[in-house]
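Missing here: one protein chain of the complex. Every other protein chain is in place.
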Amino acid sequence: MLVMLKKTLATALLLSLANLAIAQGTIKMGALATLEGAFTVLGEDGMRGVKMALNEFNYSVGGKKIQLITGSSDASPDSAIRAARKLVEQDGVQVLIGPLSGSEGLAIKDYAKTKPNVTFVNGTSAAQDTTLRKPAGNFFRFSTDGAQWMAGLGEYAYKVKGYRSVAVLAEDYSFPYTQVFGFLEPFCRLGGKSSADARFWVPIGNKDYSSVIAALPDDVDAIYVALGGADSVNFLTQYEQSGGDLPLVGGSITVDQSVLGSKGRTRKFIIGTPAAGPISDTWNDPRWDKFVADYKKQFPDGFPSPSLFAHGYYVNTKAALLGLQNVGGDLSDGGKKLRQSLSSLVFDTPTGMVSLDERRNAIADIFLTEVIEGPGGNLVNKTIKVVPQVSQTFGLQYEDFLKYGQVGRENPRCE
Amino acid sequence: MLRFIERHTFWAIIIVLATAILLLLIFSVWPEWLISVIGRKKTFVITLLNGVTLAGLYFLVASGFTLVFGLMRNVNLAHGSMYLLGAYIGYEVSERSGSWFLGLATAFFAIALSGVLLQILVFRRMEKEELRQTLVTIGISIIAADLMLAIWTGTTYQFTPPDWLWGSSVLPIISVIKASGKVIYLKYPIYRLTVLAVAVLVGIALWLFLNRTKIGMMIRAGVNDRDMLSASGVNIQLVFAIVFAIGAGLAGFAGVIGGTALSIAPGEDVRYLLASLIVVIVGGLGSVTGVAIGSLLIGLAEQFGLAYFPTYGVVLTFLIMVVVLAIRPQGIMGER
Partner (left out) sequence: MFDTRRLFSGNVSISEIHPAKIILGVFLIAYPSFTSDFFTFQIGAYSLILGTIALSLMMLAGYGGMVSLAQMSAAGFSGYIMAIFGENSVAVMGFGWPWWLTIITAILCGALFSTIVGAISVRTEGIYTIMITLAIAAAFFYFVRQNYHIFNGFTGFAGIEPPKLFGINWRDPVPFYYLTLFMAAFFLWAVSHCSRSTFGLGLQAIRDNPRRMRALGYHVGWHRITAYFFSGLIAGTAGVLLVWFNGRISPGSIGVEVVIDILVIAVVGGIRSPTGPFLGAIVFVLLENFAIDLIDRERFNTVIGLVFLLVVLFSPDGLLGLWNRIYPKIRFRRSVRTNGGRTQWDDSVSSG
């Protein structure tokens, strides 16, 4: 009886020690994406990117296993903060990847400042002020922001396409403001025009563009449309139906795969629409081809081609893993060594080299694309140009760039 | 109509004048000073048409809502979910069968069936407890919205209606006469005109049903006094089931019609529920004419708001609702 008791105690002790050993040898990594609400599909693709990066490292780094804990939000800042709190305070993650949406990123940055011992790495949130103004010392963004995504498009529209005045149609919140800024600033500097009454800021979630289309001016050369996904599909359908015939210029998610591949009548009239963003579906580069092949192999039920969400989460997770590898998985100092390593990290991604600036925002390549008719009669984006190593301040000094002011409805002015 | 003119001469004159001005605005060529005041004619006329066609869609959605309330005093807050479910079902059927009309019919009957089941299995046990019935519909809408999200995910779906309903048509309304003397006519989507036509047809059909058939007579009697109707020997549960079937079926039908115009995605249920709420609050609960007036007001307000004041246009409709509530709480055509 006593022997049995001793044996049980010994086993229990051994098991708990083993558990402790395993626990000490595990790194907890949290991933936060929009897995609820209308952006669920995008969040799921982001998670695929996270898993692709983890698979490359076999879920272990520096001899320690990595335990992935997922958190879910619905694109509202409040839900993102709640999910982040659960991951950090209840589940005890030491590295948090995410979030997906621009406004969430602004909120997570504020939260990061209250948790200095946790390392926060971005998902795909692309609002400018997340890193440009009052950045958090432990928030790293290895993906580019919405304005950087527009690099090269303004010049292309002015010089190559020959547009001199554009109307703007975009949703009324921070991410489209950033995109419009990124497009109009170089366009206007070259002499282009876009008056304040030719800018149409539609409320978020608006599905009915018919009256906005009716109010669009006739005397512009093109319309810059910075709508995403479903809204873009709606707009294009309604625009064609109302007999509109002005050429379009697209934002980063206006004519991407999710829009071009959507069901319904083929929209021939958008052939020739230029756009820009962090990826291009048809880039002839072995790194990108390998990434696409890996994506298709690991996730046969995913998109036909990885979206910028899978790409963004992949790059950020890979950066976090590389940083962890550099410090041998040692997070005993509250992640200080890890963050130092991340600040100076430079590495190769499926879309080129990525490094960080002083505010821990990415410097990376941007792709200028145009819609063409593909071999099978469907529509794809052709890569026109790769704009190399775009920084958040577009090569200007930080103080000079700040003079442009915060993005908003009237920034920039060019009458 | 003659009686209306006799009894409300003042209002009749106002209405005739307003209609005349409106027709003039639509069909004449605008002089420069008018353009500088209001903006281009194209914007005005297209927004007007958009408002009227949107009103047609709102009429389709809200008429079911008001019918169910008028007779059974049940505020069906799951009405928006029925709209969305009808749209999804219609989409699945029309994609698999290739026929948009089949999808339309299936949506109507499927959602009508769901309405009947709801009435028989759930609401029948809760008669006279209106608040509880409303809470039940809220619970159903929460669950339905989540399950629909699970099945159809967050992607947006677009219908493929037949070609002869699609594309844009040229209207006999002059937009502008260019300096070269060339006349430009307005172009307008055919489908939206179809929506308006369907709404008018459904409105006429409903009116005929309510006013020229025996069941319609029973329904109107029931709206006035439910207990007397049941006391006079009518199978009131059957009437309830029929009304719920029609009301729900209309929601599903509107789901396919509206979904073809504006695509389907999660969140549409809340949007159309709120729209129906405002339309019937403004027009008056229980009255189909009220729904017509309310949807016209709200549709026009929403489109003019979007075109001319996009930032706050969305609040304009709520403003109208508050004003109506302050002046006439039972709605324009409602009865206390």
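A and B are the chain letters, set down in written order, and residue numbers restart from 1 in every chain.
As a working rule, a contact is a pair of C-beta atoms (placed from the backbone, for glycine too) under 8 Å apart; a residue touches a chain by one contact, two chains touch by 3 or more.
From a predicted model like this one, the values you see are computed outputs, not experimental measurements.
**Q** Which candidate, A:R85, A:R164 or A:K193, sits in contact with the chain we can't see?
**A** Missing-chain contact among the listed residues: A:R85.
**Q** Which residue, B:L23, B:I38, B:I143 or B:V170, contacts the hidden chain when the whole complex is considered?
**A** B:I143
**Q** For chain B, which positions touch the chain that isn't shown here?
**A** Chain B touches the chain not shown through residues 73, 75, 77, 122, 130-132, 134-136, 138-140, 142-143, 145-147, 149-150, 270, 274, 277-278, 281, 285, 311-312, 314-315, 318-319, 321-322, 325-326, 329.
**Q** Mind listing the chain A residues that contact the chain we can't see here?
**A** On the side of chain A, residues 35-36, 40, 70, 72, 76-79, 81-82, 85-86, 89-90, 103, 106-107, 110-111, 114, 134, 172-174, 203-204, 408-409 touch the unshown chain.
Here is the rule we use: only the chains that are shown with their structure count from here on.
**Q** Taking the touch rule as given, give the residues of chain A at its contact with chain B in the complex, in rising order.
**A** Going by the criterion above, the answer is residues 37-41, 172, 200-203, 205-208, 210-215, 229-230, 233-234, 237-238, 240-243, 262-265.
**Q** Once bound in the complex, which stretches of chain B touch chain A?
**A** Going by the criterion above, the answer is residues 39, 42-43, 46-47, 50, 54, 149, 153-158, 160, 166-168, 187-192, 262-263, 265-268, 271, 303-304, 306-308, 310-311, 313-314.
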